[in-house]
Each structure stands twice: as structure tokens, then as C-alpha cells.
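Missing here is one protein chain; the remaining ones are kept as they sit in the complex.
Each chain gets a letter, A, B and C, in the order it is written, and its residues are counted from 1.
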Amino acid sequence: MWVRIQQEPFDPGAESNAFFLTDGAAGATVTFTGLVRSTPDNPIDALILEHHPTMAKKQIERFANEAMEKFELVDIAVIHRFGEMKVGEVIVQVMAASPHRQAAFDGANYVMDWLKTDAPFWKQEVTSDGAKWVQHRKSDDQAREKWQTKTPPKQS
Amino acid sequence: MWVRIQQEPFDPGAESNAFFLTDGAAGATVTFTGLVRSTPDNPIDALILEHHPTMAKKQIERFANEAMEKFELVDIAVIHRFGEMKVGEVIVQVMAASPHRQAAFDGANYVMDWLKTDAPFWKQEVTSDGAKWVQHRKSDDQAREKWQTKTPPKQS
Amino acid sequence: MKILYFAWLRERMNKGSEDVSPPTDVATIDQLIDWKSASDESFALAFQDREIIRASIDDELVESDAKIEGAREIAFFPPMTGG
Partner (left out) sequence: MKILYFAWLRERMNKGSEDVSPPTDVATIDQLIDWKSASDESFALAFQDREIIRASIDDELVESDAKIEGAREIAFFPPMTGG
């Protein structure tokens, strides 16, 4: 399990490939990659992410460790950037490896759901009008609810 | 949407990176990567995959199209190998892109669940004792059941 | 019509395909297996555990009561283990 918080851009494919090399026992890896997007509805020039450095690392490590315990994971890794990033660059990547594919899906999904609401990062969208804070979405709070069920997700 | 069935090994990270470039509107991409594994419990030298070429492509294209319809995906792509492959090599990779992360998770998960039970591939594990057909797992049939619910998975 | 065999069915049949011309009263996959088993001992042996064998007609997965009329290619195979 490892978590990296960094300002520099990174190569998502190279990170996945390096992760595959270390998970010999795991046949299934699920990678979540979050990218800066600019859409016709909401065109932006860049994103600026502010963060609370010590707390961000601790919180994401906690979610990653929880995922390791809840699901049958061999390994999990998270990279999250801060600072300014351009459209098309990667913001976050979560990689979860398991002998069971559903556990790999659940592990990456779990970390992303908790990271969205409880890891101290705040986004600003930069347009020609200046920078604007992104509003927190209620749907992100709701997404966590699926992990509150008493029965653990089915392994397969 | 595209599906490639091929004998040659491929670079999973390079494929993901190429996929990211084409999904401008999608902030979330989920990649499932299935690798040949050899474990202490079940050490193998290699895997041989037999397949029904025309049907394999049609079936996977069908699951990918179903995923596009069921979940709010911008794009989905599948690469599946056949023939002999070594430990550590990639067997299958599914990449799903969406503006919503849960849709990206569900899209890749859906295709994998159906591919496992209904795409015409058959694995042989090669050890020093020779080649042995892999048994179909009941848990793979059960994994599909989660998509039979009437209410679609929650978007977020 | 052509029959294809895959995986251990192919091994037990010792061939990947063959051409067959069933009479017109052989209407379904089940009846095709019955008809073929009656005349072909290795087929009968290979298809002994019939419940687990799956079939497709012209690249479409079908149930064992599916009509074979007009089929170009029928494939028989064990449960899939790809991915």
C-alpha cells in the first residue's frame, strides 16, 4: 500500500505498468484514472487544486488501508496531484490488485468514494473569467452510502 | 467502442494512455487488467487460450454496446488475447470512460462479468505435468446476477 | 451444416469441425445431439455430460431447445473460462 501526493504531472500508463510488476499474486487489477476535463457545457482552461498536505496523505492512506481490510486486495496504490493542471492531465489514479476481480473493482471504487468527500482537496476551475471554486456535489456524499451495508460485497 | 481479439502481447499502460487521449469529455476512466498469474497454491508455467474467433468478437462487442447503453459511457474498449501467454502477461483489458466515475466502474465491471461466462474462450494451464483445462467457476455465473436488478446502478 | 468443437470437446472428438446432414425431423440442438450420438460412439461419449455443454448457432449462444433450421454453423463447447 502506498500513497503519493505530488505537484508534478505523471504518466498514468507507466504507473499502472509499474504497479502490475509488483503484484505477482494478483490476476486482477482495476485502475481508476481521473482527468481534467473541459466540456462544451463547462469549458475550462485549467484546474487548480489546493490541499492540506499532511492530512491529505493521512486520510488517503486510511481509505487505502480500509480497502485492503474490507476487500481481498493484494495491493493498492494512490497518486493524487495538487497545484495547477491542464486539460487532459491526470488528477488522481487509484490502482487495486486482487486475485478476485470484484474485490479489485470494489477496492478502487471504495477509495475513490471516500477520497471525494473526505480527503482535503479543493478544486478551482480556471476560465477566461478567472478562477472559481468547484461546488461539492451531494451525489458524492450519496456514493459513500453503498459501503455502509452490513453484508460485504460479493467476491467472485 | 472497439474490440480487438489478438494473439500478440500488448502494453497495457500504452493502451490506457492511448484511450485517455480519445475521451475528451470523460473525466473518469476505469481500466480492468487481467493478468496471467502463478501462485504458490497453483503454480503454472503458461496459459493457453482457445477461442471461437468470429463469435468471440461478436459477443464482446455486444457486451460493450450493452454497457454503453446501460451506463452513461463516452467510450469503451476491450482487448482480449488468445494463444499461449506467459506468467505476468496481460490476458484482457477493458477500458470504460464516462463523465461519472460510478458509470465508468459499472461499465468495465459489466463487460468483465458477461465476458467471463458468455464469451467463447477456454483456458488451459500449462505446468510441468502438461496442460489442464481450467474449470468454469460457479461464482462467475453468480457475478452476473448483480446486473439483473430492475433499478439501474446509481450514477454519481 | 458444419459442427465446430472447442476445448476438451474438440480433444475428445479428436477434431475441430465436421460437416453433417441431419434428416429434416432433427429440429433442435437437443435432437441433433441425440441423432449424432446414435451413430457416432465418440460423440456419444464426449456429450455424455450433456447439461454442461453449451451451444451456439451462427455465433449466437442458444439453449438446447433452439431450432437448427437454416443454421450454417453450430458450435459445441464447455462452459467458458476466458477473461
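To be clear about the criterion, a contact is a pair of C-beta atoms (placed from the backbone, for glycine too) under 8 Å apart; a residue touches a chain by one contact, two chains touch by 3 or more.
All values reported here derive from a predicted model rather than from experimental measurement.
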**OP:** Please provide the labels of all shown chains that the missing chain touches.
**Re:** A
Original post:
For the chain left off this view, which of A:Val3, A:Ile44 or A:Val92 is in contact with it?
Top reply: A:Val92
Subject >> Touching residues (missing chain, whole complex) on subunit A >> reply: 34, 49-52, 54-56, 58-59, 80, 91-92, 112, 115-123, 133-137
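Criterion: only the chains that are shown with their structure count from here on.
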**OP:** Answer with line, ring, star, complete or other to describe the graph linking chains that touch.
**Re:** line
Original post:
So what's the Cα centroid distance for subunit B and subunit C, whole Å?
Top reply: 27
Original post:
For subunit A and subunit B, what's the span in angstrom between their mean Cα positions?
Top reply: 21
Subject >> Inter-centroid spacing, subunit C versus subunit A (mean Cα positions, whole Å) >> reply: 47
Subject >> Residue list for subunit A, restricted to those that touch at least two other chains >> reply: 101
Original post:
Tell me, which residues of subunit C touch at least two other chains?
Top reply: 83
